[in-house]
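Let me begin by handing over the structure; questions about it come next.
Complex shown without one protein chain; remaining protein chains in place.
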Amino acid sequence: MMEATVESTIEQSADSLVSRPATGERAPVAEGETVGSPFVDSPKMAMRNVDVFYNDKQAIFDVSMDIGSNEVVSMIGPSGCGKSTFLRALNRMNDTIEGARVEGSLRLEGQDIYDPKLDVVPLRARVGMVFQKPNPFPKSIYDNVAYGPRIHGLVDRRADLDDVVEDSLQRAGLWNEVKDRLNQPGTGLSGGQQQRLCIARTIAVSPEVILMDEPCSALDPIATAKIEELIAELSENFTIAIVTHSMQQAARVSSRTAYFHLGKLIEVNDTERVFTNPEHELTEAYITGRFG
Amino acid sequence: MDTSTLLAITAALAALAYVIGRGRSLSQAADIGGIRKLNSLPFYYGMLTALWCGLPALLLLVLWLIFDEAIIQALLIESLPADMRDLGGSELGLLLNSVQNIANGNSAGITNPDLLAAGQLLVSLRENSQRALAVVVLSGGLLFGVFGWARIRPQQKARFQVEAVFKIVLLLCSCIAIVTTLGIVLSVLFESLRFFQTVPFFDFVFGLDWSPQMAIRSDQVGGSGAFGAVPLFAGTLLISAIAMLVAVPTGLMAAIYLSEYAGSRIRSAVKPMLEVLAGIPTVVYGFFAALTVAPMIRDNGAVLGLDVSSESALAAGLVMGVMIIPFVSSLSDDVITAVPQSLRDGSFGLGATQSETIRQVVIPAALPGIVGGVLLAVSRAIGETMIVVMAAGLAANLTANPLESVTTVTVQIVTLLVGDQEFDSPKTLSAFALGLMLFVVTLALNYIALHVVRKYREQYE
Partner (left out) sequence: MNKSAEKTIDLVNRNLAKRYRAEKRFRFYGLLSISFGLLCLLFLFTDIIGKGHSAFLQTYVALDIHFDEEVLGIDNIDDPAQLMVANYDGVIRKALRDQFSEVSSRRDKRALYALISNGAGFDLQREFSLNPRELLGQTRTFWLVADDDVDTYLKSYRGSGEAFTGRLSEQQRGWVQTWVAEERIEKRFNRIFFTSGDSREPELAGIRGAIMGSLFTLAVTLVLSFPIGVAAAIYLEEYAPKNKWTDLIEVNINNLAAVPSIIFGLLGLAIFINFFEMPRSIPLVGGIVLTLMTLPTVIISSRAAIKSVPPSIREAALGIGASKMQMILHHVLPLAMPGMLTGAIIGMAQALGETAPLLMIGMVAFIVDIPGAVNDPATVLPVQIFLWSDSPERAFVERTSAAIMVLLAFLIIMNTLAVWLRKRLERRW
C-alpha cells in the first residue's frame, strides 16, 4: 500500500492539489492521501514525501505539506501520531537521535534542508525551536537569552547585546517580570516563565521560522494563556509551526491546521474549516473526541 | 584440640541438630495429620534446632578466646612468689615475657627455678584451657541443642524465629562498614594522640623540618622541628598537582569525546581499553615510573641542560596522572551522560555547533558532578602509595620545583612502618599521625565529593 502511495504522490504537482475544490461535502478520498489544502503559494518551507525512520521503525509516512510565510500552522493528532517527529525533521533536530533517518524533500525557501552539504548551524539559526519541556540552560537569565547571539556572533558590543536581550525578553513578554534579576539562574523561574525565557532565547537569534513542540504541555492554564498570546504577537514577524495536544489551542492560535494520524498526514486545512467541517472522517473522529 | 577442629566439630553438631530437629517436627506432624498442620515447614524446625545448637557454642568459643589469656595471666601471677608479684607493672611484664618464652620452649639462659616452674604452669594452663574450651563449647552446644529440640511443637513459629535470626545476621554484616570506620578512627586517633603527647600538634602541622630519624635518641625526643610535616604535605600536593594537571584535562576531554562525538562502536572499543589503565596495579605503575619514566625524564632534562633528580616529582606525578585518567574519564562520562538531552536540544535548536553546546551548556550543567569527580581523583592522588614509594624520594625537601626530589605523606608512612617497629617510639607513632592527617583530608574530600555528586544527580532525576 505504501509503495503505491509514494508513486502516486511523487507525480502530483502542487497546483493540482491546491486547486482541489474545497467543498462542504466530504469528498471520497483514497486512503493515504492528504485531503484539504496542504500547499500554498510561495511557501516558506515545502515538504514533499517525507518519511522518517527510527532505525527500522518508520514513524512518518510520506508526508507532504507547505508552511507559508508569517503564518501559524498547528499540527494536531493523537499521541504517537508523529507530529513531533515531523516537526523535529524541519530543522534537523532528528540528527541528534541515533538511528534516525529522514527521506524525501524538505525545502526552506527552495533550499534542500537535507542536502548533505548543507550546514545545520546556519539552518538552525534560521529555523529555531522551542521544546515541550522548558529547558533553560543552567545559566543566568541574561546568559540564556544572550547565548544564541553570542555563539553566532550577531553583535559586537556589549551594549548591543543588552539591547538584543531586552528586546527579546520584551517580545517574549517576560521583561517586566525579570528585568531586576537578569543575573539570577534561569532555572529559578516558574514553569511558564521558563518557557517564555526559552522563546526569548529562540527569538534573540531572529530566526525566520520558529518550531514549537507542545510548548504549553508542561504549563498551567494561566501560563498557557500567556504563551498563546505571545504566539499571536510573534506571528506578525515570524513563521510559526506549532505542535499541540490541545485542539482548543490549535483553534486559538493558528491559521492553518494539519491533522496527523499514525504517522500519516491526514488533512490540512484552514483552522476554522478543520474544526467546523473537516474533510476527512478521521479528522472528524478526532475533533469530536472519539479518540485521542 | 585446636580451634579450627573445634569449629568443624561444632558445625557437624549443628548439622546433626538440623537433621534431628527436622525429624522431630516430621514425626509430630505425622501424629496430627501431615506437614500442613505444622506452623512452618520442617526445614525451619531443623534450622531452628541447628541455630539453638550452633549459636551458643560459637558465642562460648568467642568469649573464651577473648578472656582466656587474661585469666591465664592472672592465675600465673597468682602462682609466682610474693616478691615477684609485688614488682611494678613493666618489670612484671618483663618477667611474664620470659615465662612466655619458657613456655614456648626458649628456656635458654633462664635459671630462676620460680620462672621455670611458672613456665611449666603456663604450658599446662594453656593445655587445660584448650581442653576445657572444647568441653565447654561442645557441651554448651549440645545442651542448648537439646533444649531447642525439646521445644519443638507444631504450633511453634519456627519460620518466624529463623527469619528473625537471619535478619539480625544481615544487619550485623552491614554494620561491618561502621565497625571498620570506627576501627580506623580509633586506631589512628589513639596512636596519634600518644604521638602528640611527645610532639605538640602545632609543631607537627606547621613545622618545616622533617627528619624522624633524629628522634630515636632519647635526649632528642620531640626535638624542635624534627617532626614538622609541612615538607611532606607540600611534596604530596606537588605530586598530586602534577598528576591532576595530566589527568583532569585528558580524562575530561576523553570522556567528552567518547560520550558526545564517538560512535557506539568506537566507544565500546576504546572505553574498556582506557579502563585497563585503571585496572593495572599501582605497583606496576611504580615500577614503570621508577625504571622507565624517571630515567627518561632525567636523560631528556640532561639534553636540555637541566639538572633533574632521578627521583623527580615530575616522573611520579606524570605516571600517577596516567593512572588517574580513566578514573576522571569514567566519572565525567557518567555525569556528562546524565545531562538531559533537552538541554542539548535547546542549544542545537538555536544553531549552536557541537563544541559550543558542550563547552557552554553541557559542561556548565555537568560542572558540579565533574568537580565531585575531580575531588575524588584528588583524594586518590593524595592517598596513592606505591607509585610514590617506588618513584619519589625519601628526602623531605620543601620545594615547588617538579624536577627535584620530594617525599610524600604516604612514602613516609611506609618507610616508618615497614619492618619491625616499637609502638612507643615517636618515630613509629608519627606514621599514625600522618595517617590521621591523610584519613581526615581524604575523608573530607570524599564526603564533599559524594555530597556534590549526589546533589547533582538529584537535580536531573
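Here are some notes:
In this document, chain identifiers A and B correspond to the written order of the chains, with residue numbering beginning at 1 in each.
Please note the rule applied: a contact is a pair of C-beta atoms (placed from the backbone, for glycine too) under 8 Å apart; a residue touches a chain by one contact, two chains touch by 3 or more.
If you're wondering where the values come from, they're calculated on a predicted model, not measured in any experiment.
Remark: the omitted chain is touched by one listed residue; of B:314, B:386, B:406 or B:452 this is B:386.
When the whole complex is considered, the residue among B:7, B:117, B:241 or B:417 that touches the unshown chain is B:417.
Contact with the chain that does not appear here is found for just one residue of B:254, B:406 or B:452, B:254. Annotation for chain B: contacts to the undisplayed chain at residues 159, 162-163, 166-167, 169-171, 173-178, 180-181, 183-184, 187-188, 190-191, 249-254, 256-258, 261, 270, 272-274, 276-277, 279-288, 290-292, 322, 325-326, 329, 351, 353-356, 358-359, 376, 379-380, 382-386, 389-390, 410, 413-414, 417-419, 423, 431-432, 435, 438-439, 442-443, 446-447, 449-450. Contact between chain A and the absent chain runs through residues 119, 121-122, 125-126, 151-154, 205-208, 237-238.
Methods note: only the chains that are shown with their structure count from here on.
Only residues 91, 93, 95-96, 98, 120-126, 128-131, 133, 135-139, 147-148, 151-152, 198, 201-202, 205, 211 of chain A touch chain B when the two sit together in their complex. Chain B contributes residues 264, 340-353, 356, 360-361, 364-365 to its touches with chain A in the complex.
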